[in-house]
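Only a single protein chain was left out; the remaining protein chains are all shown in position.
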Amino acid sequence: MPDSLEKHISIARLELANITKQYPGCLANDKVSLTLLPGEIHALLGENGAGKSTLVKTIYGVVAPDKGDILWNGKEVSIKSPSIARDLGIGMVFQHFSLFETLTVSQNIELCLSKLQLKNIGDLAQRISKLSADYGLDVDPHRYVHSLSIGERQRVEIMRCLVQSVKLLILDEPTSVLTPQEVSGLFGVLRTLSEQGCSILFISHKLHEVTEICHKATILRGGKVVDTCVPSEETPATIAKMMVGDLAEQDAGYSKQEGGHIVFNIHDLSLTTKQPFGTALKNINLSLKAGEILGIAGVAGNGQDELMAIISGEEERHVKASLELNGTPIGHLNAGERRKLGMAYVPEERLGRGAVPDMSLTENTLLTHSEGFVKNGLVQWNVLKDYANTLIDKYKVKCHGEFSEAKSLSGGNLQKFIMGREIGQNPKLLICAHPTWGVDVGAALAIHQALLELRNQGAAILLVSEDIDELFLLADRMAAVCDGYLSPLVKTEQTNIDQIGQWMAGTFINNTAPINSDTVEQGTKA
Amino acid sequence: MDADLIVQILFAAIKTGTPLLFIALGEVICEKSGILNLGQEGMMLMGAVVGFLAAYGTGNAGLGVIAAMAMGAIMSLIFAVLVLQLGANQVATGLALTIFGTGLSAFVGSGVVGQTIQGFQPVMIPLLSDIPLIGRILFSHDILVYLSFVMAFILFFVINKTRMGLTLKAVGENPHAANAIGIKVLRVRYLAIMFGGAMAGISGAYMSLVYTPMWVENMTAGRGWIALALVVFASWRVGRIVIGAYLFGVASIMHLVLQGMGWSISPNLLAMLPYVATVIVMVIISADHFKEKLLAPRSLGKTFDPREMA
Partner (left out) sequence: MMHIQARTEPSSLMKVVSPLLAIALTLFFGSILFSVLGKDPLQALHVLLIAPLADSYNIGEMLVKMGPLLLCGVGLSLCYKANMWNIGAEGQLLAGALGGSAMALYFLNSESAFALPITLLAGIASGMIWAAIPTYLKLKFNSNLILTTIMFNYIALYLLIWAVHGPLRDPEGFGFPESALFSDTTLLPTLFEGSRIHLGILFALISGFIAWFILSKTHLGFQIRVFGADEPAAKYAGFNSKKLSWFVMLFAGALAGLAGVSETTGPIGQLVPNVSPGYGYSAIIVAYLGRLHPLGAIIASVFLAVLYMGGDLAQIEMGIPIAVVGMFQGVLLFFLLACDFFIRNSLTFTNKATN
């Protein structure tokens, strides 16, 4: 088939002209135009909220555009639903996967196919096995999705598109959930597809990946196309400037710090899972020192949530393992009691957990910070309001005022507020999960600086993140989790992305015990 | 106890379990799609009264059943519009449906309280009903009981073996993902809810046309609620619903059994038995939190707004 593709290479596979989509209070896409040739790998870049997701959902028929035309192989089309998109030959791998965990791989793929397609394929399981071998995807059609790792699930999503012989594959931030090794595997598959003439639209914010694999890039800001470029002719820094505009300040390298006395200690922690598809924690040892940031890397779902819950005290089961905060055992205390001892927590879900969506910022201040604001059981609302305003000013939280509901704030502003609220309690230990996901560059910078300032004041910070770059930027020591195991702890200067990447994939697991106890001992001495 | 009494008890258990089976089968389909409809009691009462009125007016019990199904479906449609179209809270809307159905059924049935009609007659299935014991327990019932057998079989097949069943489970587990791959989530849920309504309607008709057969206010006496517990008890599986319905059937006639055995316990205390049994069963089942989370449709009771996808 490549022959015929060569002949028609002058006709674009997909052409978008002036796509416009208005949401209440937000112009998500403003006259966006874009051309995609057969076999082209095209990056769609932009900050969170730039309109990338809306645009690809328009192409996939999930979102109906208000205005604008879509041309498919030169003909105008109206893509009213994902099934029409699929019939045209458009496949999409979602950022938050659209798989059904209680069904098998083969059932998941079947649901995406029309009766006619199913009939043409014949034996679906066989077809999956064959494609799996052809592309090196390693997907077993009979396994249940809930038993698959994140990387495997993504391969199922790609398989779902391959089964339908896609002509355009859309990937929404596909690498953010993969280990560095898995990323190179994915790129291999994408290159093969591209050589066979399949166009690929690739959303990412990891710029070195874009320069590595993409032929062309379109950059969105505030819903508009602000620039296009050939990534191989650019550097990540120049592309970053196009994304955020020239004015934005960038994170520079920060100095690393040697911690002081041990603030927090976990010894031999193992815990079975309570959730149906959760991860059990296995023999975890960890010590955290005053004035240091300990970074924990790992692909989502490898025990981070469980570890945070046990440290914060939200996990209500008592564990035998010793948890100590400044020498005091805290394993038997609940989350509220641990807070009183100087623990604070910035959770991953900022709306719905870190803040109550329908409550004002004043009320959300009281959520975790009641000291000094409650007298004889009565809330001192006036004092509290003043304090909420102080937080808003200090952390430059953009909002109408302390009366604004948490859900009316943008992700970055809400995160700054939550961070400020937690730091405002002068914690001895701050647990911080994925502090900058979905946050714009400016807010991320402010959050990073707030964390470093807290560290410099002598607090111990446990930073869990899926963003390896962020961990290398901020952490003084690092470790990785995989399948509920914690890797050895190393100083950031003494490791590199490759080693952490291998740990994220679990290479340390077989020799966990000896290495880990060594490290803990070293940590104690230091 | 002699064999004859056991046969009589089991025969009665099937009869008592049948309305529960109908309504629980409808509710399980609804819950599999991710919708919790607490309006079962109200739909069942409306099915009972409309079924009775139709049969009373036309003299045809079959028409009564059809009218009851239609009424149940209409009642569930009100629920569906509020929950699916207007994003109303499922618990509150379900309660409203029960309160409304209880009141409306008493209102429209106030003229026929105490009237009796000719309900369905038992139909002996040739050959099968001649099997010793089993024939008398299973195959000497009225036509609605056989219909419940057939429905259970069909639903088992549809849920486990067909694309339709796969779609239903997908919608119940993750409506956003289902929407993203092009499944019409709202359409699936409308159909599931209305199927549940129609089944609640038949269940009510069984009460007023076969079981008593007459119309009395609140005659379902909490069976709609017990059916909801039954679905949890059965872990959302059709096979277990069948077993569960007949077990509850036995519990409901325990007072007759005990009286038959010559125990003298106040009938008012014995009347509590099905409710106490329901509580005990729920405690035992739900205590295994892990298993319930694993088996329950993941999106059950949560509001889904397709616009949020964007």
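Letters A and B mark the chains in the order given here, with residues in each chain numbered from 1 onward.
What we mean here is this: a contact is a pair of C-beta atoms (placed from the backbone, for glycine too) under 8 Å apart; a residue touches a chain by one contact, two chains touch by 3 or more.
Computed from a predicted structure; not experimentally measured.
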Return the single residue from A:S147, A:S165, A:Q196 or A:N334 that touches the missing chain.
A:N334
Check the options A:V379, A:V490 or A:I509 and report the residue that touches the missing chain.
A:V379
Need a quick check: the contact residues on chain B for the chain that isn't drawn.
38, 42, 78, 82, 86-89, 91-93, 95-107, 110, 217, 221-222, 225, 228-229, 232, 266, 268-269, 271-272, 275-276, 278-279, 282-283, 286-287, 289, 292, 307
Mind listing the chain A residues that contact the chain we can't see here?
24-25, 312-314, 334-339, 345, 347, 349, 352-359, 363, 366-368, 370, 374, 377-379, 405, 408
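We adopt the following convention: only the chains that are shown with their structure count from here on.
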CA centroids of chain A and chain B: separation to the nearest Å works out as 44
Report the residues of chain B in contact with chain A in the complex, numbered from low to high.
163, 166-167, 169-170, 173-174, 176-183, 289-290, 293-294, 298, 309-310
Going by the contact rule at the top, pick out the chain A residues touching chain B in the complex.
23, 28, 54, 57, 60-63, 81-83, 85-86, 92, 94, 97-103, 107, 110-112, 115, 274-276
